[in-house]
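Take a look at chain A:
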Amino acid sequence: MLIGDISPKPILYVDGVTVTFDGFRALNDLSLVIAPGEMRAIIGPNGAGKTTMMDVITGKTRPDVGTVAFNGDVDLTKMDEAAIAQLGIGRKFQKPTVFESHTVRDNLQLALAGLRKPFAVLFARETAKEKERIDELLVLTKLTEAVDRMAGDLSHGQKQWLEIGMLMAQEPALLLVDEPVAGMTDAETEETAELLVEINKTHSVVVVEHDMTFVKALGVKVTVLHEGSVLAEGPLDQVQANERVIEVYLGR
Partner candidate 1 sequence: MITKRIFGNDRLTLWFLGILFGVLALVAVLNLATTPDSAFHVPTYAVALMGKYLCYAILALSIDLVWGYVGILSLGHGAFFALGGYAMGMYLMRQIGPRGVYGDPILPDFMVFLNWKELPWYWLGFDNFFFAMFMVALVPALLAFVFGYLAFRSRVTGVYLSIITQAMTYALLLAFFRNDMGFGGNNGLTDFKDLLGFNLQTDGMRVTLFVSSGILLAACYLLCRWITLSRFGKVLIAIRDAESRTRFMGYRVEGYKVAAFTLSGIMAGLAGALYVPQVGIINPGEFAPQNSIEAVVWVAVGGRGTLVGAAIGAIVVNLGKTLFTGWLPDLWLFALGGLFVFVTLLMPKGILGTVPQLLEMARNRRAQNAVAEKAPDAPPSADAPKGAGE
Partner candidate 2 sequence: MSTRFTKWLAGAVLGATAMVGATAGAKAEDTIKVGVLHSLSGTMAISETTLKDVMLMLIEEQNKKGGVLGMKLEPVVVDPASDWPLFAEKARELISVNKVSAVFGCWTSVSRKSVLPVFEELDSILFYPVQYEGEESSRNIFYTGAAPNQQAIPAVDYLMEEEGVERWVLAGTDYVYPRTTNKILEAYLKAKGVAADDIMINYTPFGHSDWQTIVADIKKFGSAGKKTAVVSTINGDANVPFYKELANQGIAATDIPVVAFSVGEEELAGLDTSNLVGHLAAWNYFMSVDTPENAEFIEKWQAFTENPKRVSNDPMEAHVIGFNMWVKAVEKAGTTDPDAVIDALIGVSVPNLSGGYSTMMPNHHITKPVLIGEIEADGQFNIVSQTSGLIMGDEWSDYLEGSKDLISDWRAPLSCGNFNVATGKCGGSGE
C-alpha cells in the first residue's frame, strides 16, 4: 500500500519525484494525481520536465527520490518499460513512431494486448478475435483503406493516428500522449481532439501539449509545469489567469 486511503484510488499517483541529470534538476519534487477516468492536460515551457515526467512514469528513467504509483498500490519505480506497458500504461511519443517497415495491419497486430513472451509469440497465429479487434481499430483511426500499406509510406497525420490506434490496441488503462498535434493541420488537430475525447470515455488520459487551442478544445483540467515542478493546476481559464503562469509562460 503506497498511498493511504484516498478514494477512489487514483490511477496515477506521483509524489515528491526528483530527477537530476549531471546536477541539473529535470524534475524537482513533482507531485501529480490523476483520478480514474480523468483526462489531464499538461502544459509548460520547454525544459519544464514534461518529457522527463513521462519517462519516469513509463519506467525509462528512474527517479532519485519520490513515489510513482499506478492504481493506488503498484510501485512503478521498480519496474521496467515492458512491465509498465503490460500493466496498462500506454505512451505515445512526440514524434510519431510506428514500425515503418511493417504494414498498418502488422503494426496493429503487434500492439494488440496479449502475447508478449518470445516463445508464445513465435508460434502465434492471428485469431478471429484479433482480426475483429484490428478491424475495429482501423475504423477508429480511419486507416481501413491503408491496411496493407507500409507504415513508412503513410502521411504524417496518418502515422499519428496509427500510433494512437496502436495505443488503443494495447488496451491501456492510462494513456500518456506527448504533443499529439505537433505538425498537424487545423482540421487534423480538431479531429484529434475529438478522438481523444472519445478515447477518454473508456481510458484515463494524460496529454502533454503546447497548442492552446487544442488544450482548450479538450476542455479538461490543466497542470502547468515549470522547472520540474507544478506551478499551477486547475481549469484552463483559471490557470491562464494565474500571474505566475503568465510571467513564466503565457506572458511571453
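Here, a contact is a pair of C-beta atoms (placed from the backbone, for glycine too) under 8 Å apart; a residue touches a chain by one contact, two chains touch by 3 or more; residues count from 1.
How were these candidates chosen? In short, all candidates are chains of the complex that A comes from, given by their letters.
Everything numeric in this text was worked out from a predicted model, so none of it was measured.
Among the candidates 1 or 2, the one that touches chain A within this complex is 1.
Those residues of chain A lying in contact with candidate 1 across their complex are 58, 60, 80-83, 85-86, 90-91, 93, 97-102, 106, 109-111, 113, 115-118, 121-124, 150, 152, 166, 170.
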